[in-house]
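Let me begin by presenting the structure, written as structure tokens, before commenting on it.
With one protein chain removed, the remaining protein chains of the complex are shown where they sit.
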Amino acid sequence: MRPVLAVLRKDLRLELRTFETLPAMVLFSVSTFVIFHFALARSTISGQLAAGVLTVTLLFAALLGSGRLFVAEREQGGFDAFLLAPVDRTSLLLAKAAAMFLFLAVLEVVAVPAFALLLLGPSLGPRLPGLIAVLALADLALAVIGTLVSAIAIHTRARDMISPIIGLPLLLPALIATARAAAVVLAPHAAGTPPGRWLLILALYDVVFALLSYAVFDFLLED
Amino acid sequence: MSYGRGLRVLSFVTIATITLALALVFFYAPLDVNQGFIQKIFYIHVPLAITALCGFVFGGLLAIGHLRTGDRKWDLRSYVAIHMALIFGVAGLITGSIWAKASWGHWWVWSDPTLVSFLIVMLLFATYQPLRFSIEDPERQARYASVFAIVAGAFVPLNFIAVRMAQGFVHPRVLTLTGGHLPGSMGLTFAISLIGIALLYTTLWKYEIAAKQARMQLRRLRRAALGEDALRPLGRSAAPS
Partner (left out) sequence: MDPAIELRGLTRRFGERAALKNVTVAVPPGATLAVLGRNGAGKSTLLRILATLLRPHAGEVSVLGQSLPRQAHAVRPKVGLLSHEPLLYRDLSGRENLRYHAQLHRVAPERVEQLLEAVGMGHRADDPVRSLSRGLVQRVAVCRAVLHDPEVLLLDEPRANLDPAAVELIEPLIGRGNGHTRVLTSHDPRSALDDADLVLGLSDGMAAFVQSPGEVTSEQLRELYE
């Protein structure tokens, strides 16, 4: 646990010092909502359309953020520094995934109200608990897959390309579940509770990929 | 070292089975009342798709072998399994499209969970070779490819389950895959076709591995006999070397 916290603290400190990742994710999301506002030429959206717009925007913001996860490690010798330490390799995975999850949570604190302001028809308030439940599970999926794919991509030549093309198909089932669940929450007339089945699919997806990533991560770091 | 042990026997069995399958398809299987002759493409399309999916999972299992033993032979087997499965998968998509157009009037149908799942899997595995190609260090390339193959191989069943659960709650199954409920004669034809395509996959897999291993051995012998300079260096490649 301690190495996980050490790495996480270091990453959060670096982000606070440099602001390389989070502001970009936030700006991207808000700009995308503005673009959708004009592209859809509607004053408000709700239901499946709203869920789709929100999910896709968060997905791309997450891919943007995850692309930066290991850059400092790669370019400033961080991998070597970590690998020289007598710690379990998977601590790096846990720390990075936790960082990613935190970034997404902070992103959503800004982006979801922005979304409500710019696009959403029905009011956000009563829908918040349901939405938080859905987004929490979705963020877990994005964090785990984002970290895994970013770790794979960081050693390739075309790292900014490889990350999304592998990540998007892998995330599609989670994306479908998130959008369907959110659609019920964002329904125009009554705030529905997200259907248990979608949440179950998301949860299963999270668990399976977390275990898979945990199993293979060592092989990505060793040389 | 013998390359492609048993390949000759396997090839004969494959050709025999496929010939038998074709014979059954054209002369034995009944003509479908609704779709007519074009329905028979089902006997190629579905085996191709099933074989492709099994090939992907097979590639993942071989990759586990590579990571556990560190022996690059497994990586070669995994690579060939996946890229062969991709080829079969593309053939499956094309034949499926033809069948879809002929019987339902559309080249593609989004509401069918099986088609959508298959497309997602193909999109994922299409990134396998670009990934390999973009890693220059051959050791790392093999290792990362194996990690990918394992994650992607595990993804195949997961994906089908997830999409099936998803679609089931929105649309009723619009198009039913006639697996398992085929009348006797169709069932037999289908089974033979499936075996034939699976044998074809296995034969091509072994054939390609044998060819690659022979080539590598040739390089090793040339290096040993003629010295390092006699070899043209291998360029960057996606294939294991």
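Labels A and B are assigned to the chains in the order they are written; within every chain, residues are numbered from 1.
Heads up, the rule we're going with is that a contact is a pair of C-beta atoms (placed from the backbone, for glycine too) under 8 Å apart; a residue touches a chain by one contact, two chains touch by 3 or more.
Being a predicted model, the structure only gives us computed values, none of them experimental.
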Left-out chain, listing which of the shown chains it touches: A, B
Residue of A:52, A:65, A:78 or A:130 touching the missing chain in the full complex: A:78
Residues in subunit B touching the chain absent from view: 137-139, 219, 223, 231, 233-234, 241
Where the unshown chain meets subunit A, residue by residue: 2-3, 6-7, 10, 13-14, 17-18, 72, 76-78, 80-87, 222-223
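By our rule, only the chains that are shown with their structure count from here on.
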Centroid distance [mean C-alpha coordinates] between subunit B and subunit A, Å: 32
Residues of subunit B touching subunit A in the complex: 67, 120-121, 123-124, 127, 130-131, 134-136, 139-140, 143-144, 146-148, 150-152, 154-155, 158-159, 162-163, 165-166, 169-170
Residue numbers on subunit A that touch subunit B, as the complex places them: 148, 152, 155-158, 161-162, 165-166, 168-170, 172-173, 176-177, 180, 195, 197-198, 201, 204-205, 208-209, 212-213, 215-216, 219-220, 222-223
